[in-house]
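Moving on to chain A:
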Amino acid sequence: ACGGGGGGDTGGAAPTQQRAEPTQAPFSPPADAVLPAGDGQGQCSGNPSIAYVGTIAGANAGLGIAIKQAVELAIEEHNQANAGCQVSYKEFDTGGSPQTALAPTVAAINDPSILGVVGLPFSGESEAVGPALTEAGLVSVTPSATRPDLTTKGWTHFFRGLGNDAVQGPAAARFITGTLGAQSVCVIRDDSAYGQGLATELTNALGGAATCQEEVKTGQREFSAAIGTIQSANPNAIFYAGYYDEGAPLAQQLRDAGIEADLVVPDGVKDPIFVQNAGEASDGVYMTCPCLPGDVFPEFTNAYKARWNVDPQTYSAEAYDATTILLRGLDQGISDRAGLLEHVRNYKGQGLTKAFAWNAQGELNETPVWSYVVKDGQIQRLSPID
Partner candidate 1 sequence: MNPQEPPTEEIHQAEGGLVAELERMTPQERAAHDREVAAAAATDREIAVGVGDTLLELRDLTMRFGGLTALDSVSFSIQRGEILGLIGPNGAGKTTCFNAMTGVFRPTSGDVLLEGRSIARSHRHQITRLGIARTFQNIRLFGEMTALENVMVGTDARHKTSVPGAVFRFPRHYAEERAGVEKSMALLEFVGIADRAAEKARNLPYGYQRRLEIARALATEPKLLCLDEPAAGFNPAEKDDLVALIRKIREDGYTVLVIEHDMRVVMGVTDRIVVLEFGRKIAEDEPEAIREDPAVVAAYLGVPDDGSA
Partner candidate 2 sequence: MALLELDGVAVHYGRIQALSDVSVTVEAGEIVALIGANGAGKTTTMRAISGLLPLSAGRVVFEDEDITRMRADLRVRRGICQAPEGRGVFPGLTVLENLDMGAYSRKDRRTAAYREDLDHVFELFPRLAERRNQAGGTLSGGEQQMVAIGRALMARPRVLLLDEPSMGLAPQIIQQIFRIIRDINADRGTTVLLVEQNASQALALAHRAYVLETGRVVQHGTGRQLLDDPAVRNAYLGVA
Partner candidate 3 sequence: MITHVTSVLAQDPLIDFNFQLLVDRFWANTIDGLSYGSIYALVAIGYTLVYGVLRLINFAHSEIFVIGVFAAYFTFASLGFVPGESPQLGLFVLIGSLLVAGLVAMAVSGGSAVLLERVCYRPLRKRGAPPLVFLITAIGASFAIQQIFLITLGANSQPTIRLLRPTEVFEIFGARVTNIQIMTVVAAIVLMVVADTFVNRTRLGRGVRAVSQDPATATLMGVNRERVFMLTFLLGGVLAGAAALFYIMTIPAAAVYNGGFLLGIKAFTAAVLGGIGNLRGALLGGLVLGVVENYGQSFFGGEWRDVIAFVLLIVVLMFRPTGILGESLAKARA
C-alpha cells in the first residue's frame, strides 16, 4: 500500500520535476506497545543490572548521552513500578572509538551482576568488542549501530534494535525516485561507518539516478566544495548520509547558495536539533527512518523531557525500547546471562518504535521505514515507504 499522495508515477517524467507534494498517511499508534514499567508484577532474582556501554564524554558525546539518558529513564520507570524487581543501572564510557572501547566493555563483562547491555552506539566500536561480548555470552541490543555486516560476523550476542543501512538505503532510494520523482540525485556522505554504509546502499539502489557523489568529514562545518559539486550537477534531489551535526550547516549552506533541490536525510539527521540548527533551511527537508513516528508516543517524549530537561533525540526511543526488552526478561526472574540472551533471541513484542522480533543473525524481522518532512519547525510523519 502506497501511502504517498501520488508520487508513484515517475516513468518518463521530464527532467524538471513534476510531482505532487507527498502527504501524510493516516496512522494509528500501536496500542500494545510494551513499556519499561510492564505490568508492575516483575519479580527478579538477585540484584541484576543493565549497562549502557557507549560514549559519554568522548567523541560524538551528544548521541551517546541521548541513549544513556533513555536507558536510565527506562530503568527508573521500571523500578518505580516494580517493587519486586529493582534493576541497577551501570554505565561505561567507551569514548566512542574502537581504540578505547575494549577496556570498559571488558569491565562490564567482568561485572557478574550485568546481565544485559544496551549499546554500543557505533558500528566501529561494536565490531571491536563484538568477539568479547559473544565470548562472554552477554546480550547487547544496539539502538543505533546500523552497519549491515555486523550481523554477519557470527556473533551470538548481537541484536540490532533498528533497521540497518541495507534496509534504509533502498527504502530511501524508493522514496526519492518514487515519491519525490527525482531522476538525478547527489549523494553526500560523511566519513562515518554509518554514512559510508548507508550511502553505498543508497547509491546501489539508485542505480543510474545517482549522478553525483561527494564526501564530507565528521566535524566539518563549511561545505563550499560539496555545494560546488552539487551546483555543477544540478540534481533533482540531494541525499545526505550522516548525522545532524554536519547535516544542519550543510542544509543551511545549500539553501543559502540558492539550491532548491529536495534534500533527503536519514535517521542520523532526524532530530529536533537538526531543525533548530538548520533554522529555516530545514523547512521542507525530507527524512527517512527505520522507526515509527515519535508523535505517536507523547508519553515517552514528555517523561524524557521532564527527567532530563531536553527533548529526546535520535535513538533515544530505540534505546528506551531496547532497555524495555531487557527489563522484561529480568522481570521474569531470569538471573543469568544465558537466560537473558535466550529471552532476547525469542522476544516478540511491540515497542514504541516498531515491533520487535529478531531473526537468527540478530536483525529485526520487520523494519518499517517511514518518511517524514519538516514543516513549521516540526518533524512530521508522512508515510511508511514500501
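The candidates were selected such that all candidates are chains of the complex that A comes from, given by their letters.
Please note the rule applied: a contact is a pair of C-beta atoms (placed from the backbone, for glycine too) under 8 Å apart; a residue touches a chain by one contact, two chains touch by 3 or more; residues count from 1.
This is a predicted model, so every value here is computed, not measured.
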Candidates 1, 2 or 3: which touches chain A in this complex? 3
Spell out the part of chain A that touches candidate 3 in their complex, as residue ranges. 57, 60-62, 65, 191, 214-217, 219-226, 228-229, 231-232, 245, 248-249, 252-253, 256, 273, 276-280, 310, 313, 377
